[in-house]
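The complex is shown incomplete by one protein chain, all other protein chains being positioned as in the whole.
Presenting chain A:
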Amino acid sequence: MLLKLIKFELKYHFKQTSYLLFTTLFFLSGVYLGIQEGAINPENKYNIHLFCSLISLASVFQIVFQTGYTVLRDTMNNSAQLIYTTSVSKFQFLYSRYLGIFITSSFSTLLYVLAIFTTILIDPLHIYSAETIEIIDFIWPWLIIILPNVFILTALLFTVALFTKKVPLIFFFGILIFILFWVNNFNIGSPFTGGKLVVDEQTIEKVALFDVLGLCSSYEQTQFWSPLEERTERVKFSGTLAFNRLIWGSLGIVLLLVSYLSFSFKLSESKKGRIKKHRFFKFKSKKQKEILSTPYKPVFVLKKSFKSRLKEFFNLVVIDFKITIFSKTFILLCIVWVGMLLSAMLHNISGQDVYGNVLPTTGLLTGLILEPLAHIGLFLIVFYAGELVWKSRQYNFNEILDAAPTQNSVLLFSKYTALFLLPIFIIVLGILTALLIQISFGYSTIDLKLYLSIFYFGGTSLFIYGILSLFIQQIASNKYLGMLLSLVVIYGLGYGLPSIGFQHPLASIFQLPKVGEGYSDFIGYGQLTNVFNWMSFLWISLALITLLISFKIYKRTSEHRFKNQLKLIVTNWSKLQRLLVLVLLGFVCISSVVIDGKLIPKSYTDDMSFRENYEKNYAKYKGYPLPIVTSVKTKVLLRPKALKYTVEGVYTIFNNTEKPIDTLLVTARNKLDQFSIEDAKIIHKNSALADVKLVVFDPALLPHESKQMSFKTQKSIGDFELQKDIISNGTYLQNSAFEPRFGYIKDLEIVGKGERKKRGLSLEQKKEDLKTYKFENTTRPKQDFETWVTTDKNQIPIAPGQLINQWSTDSTVTYHYKSEVKTDNNISYFSSNYETTVEAYKNVSIEVYYLPKHNTNVSEIIKAAKATLDYGVANFGNYPFDHLRIAEVPLHWKFGGHALPGTIAFQERFFTQDISSPTNGINQLSRVVIHEIGHQWFGQKMSPAPGRGGNMLNETMANYMEAQVLEKMYGKAMVRRLANFSRRRYFNFRSSAEIEEPSLHLVQNETYISYRKGFVVMQSLKELIGEATLNESLKELISSNQKQESARSIDFINIVLSIVDLQEQSLINDWFKKRIIYDLNITNVDYTKSENSMYMLEIDISTNRFETGLNGDKSEINTDETFTIGFYNKYPDDNTALPEFRTIRLKKGENKTNFKLKDLPKYIIIDPMVTRLDEDITDNIFEIDDEQL
């Protein structure tokens, strides 16, 4: 019997359009992922795991649909009474249904996984080079993640369905699971949300347990995996992951039991006889007698006027709207929405750890509303379009309603209006939530206009989606199918064409640009607004055509016939309708043409054909000797209002090699209007996209010979161009944007293997041999710099160098800068309507340039600047310039700060940082100020020589500077937090890096090494040789490398090595030249109180060290070194803790140590300042239990 019932259920599902649709989509997305280069890396088992598990999210919705259909098909079709009275047993009835859903959903997900597997195996586009692809790597995540998820989700939703018998609530629960998943992942910064937040281990473990879908648990298990492990290890069914699966699995079983026990074959009863409290229409209280005598008489009805239609319309809208917003589902949805917003806003404002608190600016909060609005709004629209269209039919009220003399247009318009009121309603809720936050945080600069813009920037898409979904509901044969179809159509139109490689701004049909993150106080949404306006105009026009059609095919019949409606689309157009369609089509054409013409082709780096040809034509110039620039003179004319700039440059180029240069390849991003080099001829040029020139010297440029080069270029930015070089306010023009570059640019080579194969480019990629890397003795002269920057009158132009002179005309202002010392080639030009604060400090003029409304943090910036100057000057020699400019640049620059000679570009977001409690967490503002000023010594004053290890001298040392100055300013606890942050980031980022990890002294652009590992290693070094000695060594490095770019990482290491003993030398070599990680662990602490009231502590510590080879293998090595141990009276991250530090020497394995202390500490920590790279530091801390005495 059960088997037969299950068979029946399976058949039922396989006939459901929605099931087939989901299954097909799953299958297709599997295939799509398989043929998408760069999506899945079959050589990386963890990567496979990740991509396979992701289907769990989609299966939430599939199960929602199937549960909805299954459980409610009886009640919906009014056949419940029939089935409930048959001989089927409760057990058979429930579990056949449950299993029906479970089996079919599992099947769909399996299909997805197999589709990925087979596509990769067949590899139709030849993009993979993996030798063996094992099916078990695909099936395994299905078994431990997906299958349990389907089980749990089905149990969960099935129970909800049984208890509530309400489809909207099932939907609601589905969405809730989905939202919870994102919130969880966001909070722990897992790779699913793209974020790489640093969160402490305990939180991650909690979240990993809590996550229904077990995806966080996968992350928890693998967060510290090395790249090698990711490639070779399968995610294990153990630890938190196993625990998570067991907890939720048993919950699933419990739910199934509960639903079995509480289910009975009864119809649900509705509460009867409730008196209605709210009324739309007040009945005048008349005397009973009078009422009873009122006779019925027909009321003469006039022909319908506009006014009467309006009244009908409002009445319909009010009824629809009220029924919707007072429904349980909608109220729940609003609660979730506000809750989500509150948590997102609070999360962002009180950023954790390193991110520091941020002021609740309207720009930030608006972005935080816009972001989730796009998703919630879409669901809202799609769901309620179905509800509204089918409502009268669902309640069987349609015949009465349709027989009323109301016009079709009134009926339809009222539906549209009621639907559009919903997003408006939740946007208003969002704005109120944001206002609440601003008010409760005492933030008073509220920008109402910006809030109102949400209706436009967030609402327009929803308006368009609303028209589409209502249209689809009109032709769909049932509500839920209509909803699903709407989603498929909206996503399909939006992402279909681009996903098959059709890259055009108009290919994403009905998709508007996302503006949420594009806001900056400099320019608002800037040029994005133009693009958005035109795109809205285009898609709204197109949507209105759909609207027109939906009016045309609207029939108030109870018969629903797709064929008839199709016929109606093509026939019987009235004159007015034709005219309207023509006008709208006209709009569509005009705006398409405008957008097509104005959205300029992306830059040449996005043009694969260009890059292919570049490699084919010019790769032969790889390795040619190149000149360098030794003097830069520019005239930069910025015209921010007109979005134009012109640069004239006169450079001195110099042959720094030992070979004569006769041929030179020059590549410039923009077309060069003029270009010439003394004694050189251009023999070939190609300026189709980038400007590529081949120059021949005659006579050749001899070693140590200089020549002059001059060029002129201009750029005018289109209305739609989303670039950041020149904007109406907040220009930050980097020299790399316009300067011609010498030699073959390897970065332009296409990277993707499949793309290379397709274009017939060679596949072998030579890897540098790190084992035999030799430091060469190359030095580079620095350059002279002089510039004249002109900009619009009300703005201030800034560039590196001493300000020599300034003058203005009626409409422009020009500043003449000249650098008094030689600099590196790190030059940018700023222009904004800055406000300026200048403070002279010990012969340095500290100048802060910022937007007038961003004045809150200027004093903190100056404070940090002074502290840094003090520390730098005291330890590393004098500051190289007479000025220190810190200038604000807009949010769209993703860096925190950028150091130029004597000048620092400082990101807008720090100006809205909340530093009212500067000692909490990590003072991000000061941290970045210190870092960038640190570069004035490590980067400017001492510039690294070309070659590996340069970033160890730049970035590592600027990070070291952070630690030192922050400690002076805000104490050791903050440094400990920063060190811990660096440690975690190192492990986090290492796991997504290449297997071959360079040592610190050979680092190139791997930030997880130069910044993070560097930070920790410098702290170890400081502990080992002392701050004074360390700074002395750095000072020596700086003073011997001031004139040229000549410093090498090895030079610094050698300085240090020369002043320490043998044992210390070996440690320093380990830290800088190898990949060493530690495993420290306090296993036990015993203590006794002696007579003289001293505490005797016996501490067991286990110590281990590992070395990772270049090929990723990890091996245990010997340990014998000195560590710090800290005795804390409070939790170590507490600023008010008063720790006592001692040093101990520990050997590999178990160590027993004894300490005598006056006070009993609360916490004992090995390596309290986090100076060693230890994956797990939760066991480095031991909490003393007072009760022990």
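Basically, contacts are C-beta pairs under 8 Å (C-beta built on N, C-alpha and C of every residue); 3 or more make two chains touch, one makes a residue touch a chain; residues count from 1.
What we mean here is this: contacts and distances are computed from a predicted model.
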| item | value |
| --- | --- |
| Protein that the absent chain corresponds to, by UniProt name, given "ABC transporter ATP-binding protein", "Cytochrome o ubiquinol oxidase subunit III", "VCBS repeat-containing protein" or "Acetyl-coenzyme A carboxylase carboxyl transferase subunit alpha" | "ABC transporter ATP-binding protein" |
| Hidden-chain contact residue, picked from the options A:I136, A:L261, A:V301 or A:L763 | A:V301 |
| Listed residues A:L28, A:A404 or A:V428, member touching the removed chain | A:A404 |
| Contact partner of the left-out chain, one of A:V183, A:L209 or A:I323 | A:I323 |
| Chain A, residues in touch with the chain not shown (by the definition above) | 270, 272-276, 279-281, 283-284, 286, 291-292, 294-302, 304, 307-308, 311-312, 315-316, 319, 323, 326, 391, 395-397, 399-407, 556-559, 561 |
